[in-house]
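Removed from the display is one protein chain of the complex; every other protein chain stays in position.
Letters are used for the chains, namely A, B and C, taken in the order the chains are written, and counting of residues starts over at 1 for each.
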């Protein structure tokens, strides 16, 4: 779960509801549980069957809807909502979703979790045909495509468009009389369907958003599906049958809330199993196991259980916003991480400590955690990572799209250990990761139905616009490796 | 740690530093770690040896100092800071500390953690002599007393005044050339001294505030002490020798950060021992142990360890501000707690669950936790409380000063169990609580140097202004008991 | 000048500058003098020759740029700015100009003063061809048209587009290497060119924006012209030669600042002459002349001079924002106007007063002025209006586009007098209005080069999308007249 310490950010969460009183309020509660998927912007569009109403702004959900009048203004029995992560350079309000488009033949709202791999090409083609884009977001491409084919009717135009966009995507669309959901052909991003007691349908990125409004889980949206919810109920359709499950493994490792259930797997349980398998692969002679709060606590407790070492609270995380200032001295600069994490001296002093973390991105936080524990008196610090080395970028919606920032892309494990300052450093194997998650309905999909490209570089789809840059970075890497 | 779910609130944290560059920035970092002691206001007063500079406002520290210019304005090498909890009715900026008073013979700033038991009497006397109070806070009384005796000199006037105020108090005072700290004769509130590498002294409510700025712990401030820090260093003085240690046991049970060390005891370790002793006193035949995050996780892990039951993450706490609105329906109203806490269905479903919580105040949260777990499929829910029943109010700085709101003051344990809906309910004994904390330097002080009046009604000091109301509530209670 | 008391609102002011250091700051100052043309939003787009930078928001200029960092962020030597009036329903930030559009072949910013008469038709056509609009504003149409023809090159596409949009318009466009201005074929909205000492060119809605930055007036932009300013200087081009001057007479009567010079006529002088001719047409036996501040003071002084009556300050206008609240009683509700205007009792008591106002729109303010003066003791109140009765809506950029709200469209002058409660009521004739303004370069254009359609219903252009509604309202009016 983000607002974590490392720089790994999901790109969004979505929520939609149809035919429920207080639709926008329920959407607010749903988005609250999805806040970990995006903290830089939030918005809701609702409809009362006649008009569509929008409110969106930069910042956390609670800030965006600080004035209760804003939520009250979003009338009607259907709504979609979005929480957004976005890169800082283009963090304008124009990029905050859901987008709302007005046409003389009816308004459409659009929310998107994921990332397209052919966005640059599509946008250039559309602009050459006269299109005027209002945002930097690749999300907007879908609506331009739909309008290009609108004469064929909305749903046919949408299906055609969904076959033209490539990459990872979970879309929600709202019109005055229906809610539409669509998932990419590999099901890279999670998306599930729930139902309220009164029969209203809900669609959300994670099941925790169903739980908060006491909706019953119905089923996951499957790759290539197009779900239409209107006054006649839920209609399951497909825009393509060329599908193969490849869920983003990072959802299980890091992003999703521990209480969410994705494709039948409770995230906390998957993480605990990662910790157990990690203990089997890399046992350590130590006095205790601690986890890096909050996302690594499940894996740490698994490691402790399997290794029969005591599970202790050796690091605590502040629950308050840490805000550092332009720092005059190096001394003050280092306080940044300490404002978020503290070592518990009375626990770790004089001990050999196993620290379980879920991943290493740039390595800077790991280094600070080791320093912090040693300063608090730890005799040995063993770093155990409950996922494989993160070597290859993600092009499907995680904010790591160049290799240059990935520590594991540049260093061997031993080099990483030295840089971090740990007494030992080990990672979970790809096989154990797949075994720990164990998606029940994966069938014979490769890698147990998971995308593990971040660890082995084998992407489940072509990379399109990213292909060239990626190949270039790989060859630079090889040259670097040869030199090194 | 507060912003917890139950309505139990500390009244403040203090931090002071003398002779350090960036004094106000270091104070900001120190206050950040003390934020759990008060979230309704924050402030800092600094001095450059000539003038005193103040900034304070309502809200969290990060909001109060959102504009970095405010911190930069607080020039100088010495500062004191304060985070405040306050009852809603009088949450005006005039009550946010540190207070800053300007006199023609020099300015004084004042910050206070605690509560006076003779404030009403003292204020009435002072007003009858012409005093004009600017706040509702009992903190202001000290400065009026000092000024009453100012002709005797500042320190003598302060000592005389400290002998006139009664109750629990940890005061910090700042003048242009010195920092002063004083603790009540029972040491009810924690206060410790630390030192930076460059020799600068620090005084803070908890040791976690020393850790963040890499200050070494020097010693706790002892009951009755008056500490003066000036350009010649640290001077330890007393305003009284009639002292006896009676630290607030609630600091260990609930308030303090787990990484803080109070009178030699690491809070996390004390809590873990409470959990272990609880398991010895009240073993349960169950499948797992879970804690109510975040303050009860230490005790839960102790219970699990002692009982050899698996320690699981069955409840998770949202790390985002939960903001509910005026609710149109009962359905929506219940979402309030669910926005803060969620049960992990995939963990508790079909299981017999031990839930460890640190205390029961009104009982409303406990009831909702039981409901939440049962709705997520738990077969049995056993509530184990790692402290004795909270029956008597606190007059020394916790925001519970009437018995009417305390569930345990009105019901038997069995009645409480039924109201909460748990399958069983048990509490830690007072003896085990004292044994779990085990203050090493308590000597022969009663109750191992702890205040346990919240559980047995035996207060370590006279109650003064509260005496009459308290007796009355007790006798009403007895009458109620006789009727019942 | 608006923020006046009556509900008559201009729709925008524009300012552009090319090749000047601090371009965005100079634009800020220019917009400050144009603030009377729009108070609901403001924005600036600048360019440093490489990128375009935008800041815009709802509210007054000083609020939008309250944080000086925003202006500093708008780097470069060229900029365009806009102040906006907009109807409340669609006052979203998406409608605040200048708009900024990013294309793979370069960004374009756009600002617009005026109103298109064929916007609905054009938008529908464009949407049917796949266009996605981001705002409700008719301004956006131009960029969609340009992109439709972009393969012919930017300037040819722009010229073609300017021939497709109809109505009143003054456009500014900014690209990374040039500033472009275009005026409609009737020159309905004012637009002038100035030059700084260092040679930088400036384009602005009114000359007051040149004065504040000490730019020399060069010439007015003429109907049908396309002005391109780039590193090689100023280029004057045409997109059409089918032009005929028909400046909006309301600019002289009410909108423009008195110190602005439009087509050679100083606005204050024109107004003073309106007052003089009004005195000739409608002399009154009275004790003094007073004007309704601020827009009618020029005309009032002209009336006083011509009639040899003393010119007095009988009404004063508060210079502070008047903010009324939801009013519990009728008594409080009437305070609204009194917060903006006050009668000077010591001046008008016992006197026969001529009140000169520039126009009557709905009549409500006129009624309150008469009441206010009578309550202050005026013996007689004679209302003299320095323009003809406002009977027909404006489709070129004034916020009155239906007849229903125009008092003079529904009542005779005598009926209006009774409703207002004045002792007499008279208006300036159309002929005198034309004579008072007396545009020197009008040539043989009808009505002396002015649009006086608001008074005689004879519009200088076809009405396109408004035609049908206008005809309908006229015939309803006639039926009403027949009944009445």
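Simple rule for what comes next: a residue touches a chain if its C-beta (ideal position, glycine included) is under 8 Å from a C-beta of that chain, and two chains touch if they have at least 3 such contacts.
Quick caveat: nothing in here was measured; it's all calculated off a predicted structure.
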As a test of the contact rule: which chains in view would the missing one touch?
B, C
Of the residues B:32, B:123, B:263 or B:382, I need the one that contacts the missing chain.
B:123
Among C:40, C:138, C:211 or C:225, which one touches the chain that has been omitted from the display?
C:211
Which residue of C:92, C:128, C:342 or C:364 touches the chain not shown here:
C:342
Touching the unshown chain, chain C contributes residues 1, 3, 21-22, 25-26, 29, 32-33, 35-36, 60-62, 65-66, 68, 71, 208, 211-214, 257-259, 261, 266-269, 294, 297-298, 301, 305, 310-313, 316, 318-323, 325-326, 328-329, 331-332, 335, 338-339, 342-347, 375-376
Chain B residues touching the chain left out here are 93-94, 101-105, 123-124, 127-134, 136, 140, 143-144, 147-148, 150
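In the analysis below, only the chains that are shown with their structure count from here on.
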Sort the other chains by how far their Cα centres are from that of chain B and give me the top one.
C
Chain B and chain C: spacing of chain centres that average the CA atoms, whole Å
62
The distance between the C-alpha centres of chain A and chain C, rounded to whole Å, is 50
Which positions in chain B touch two or more other chains at once?
none
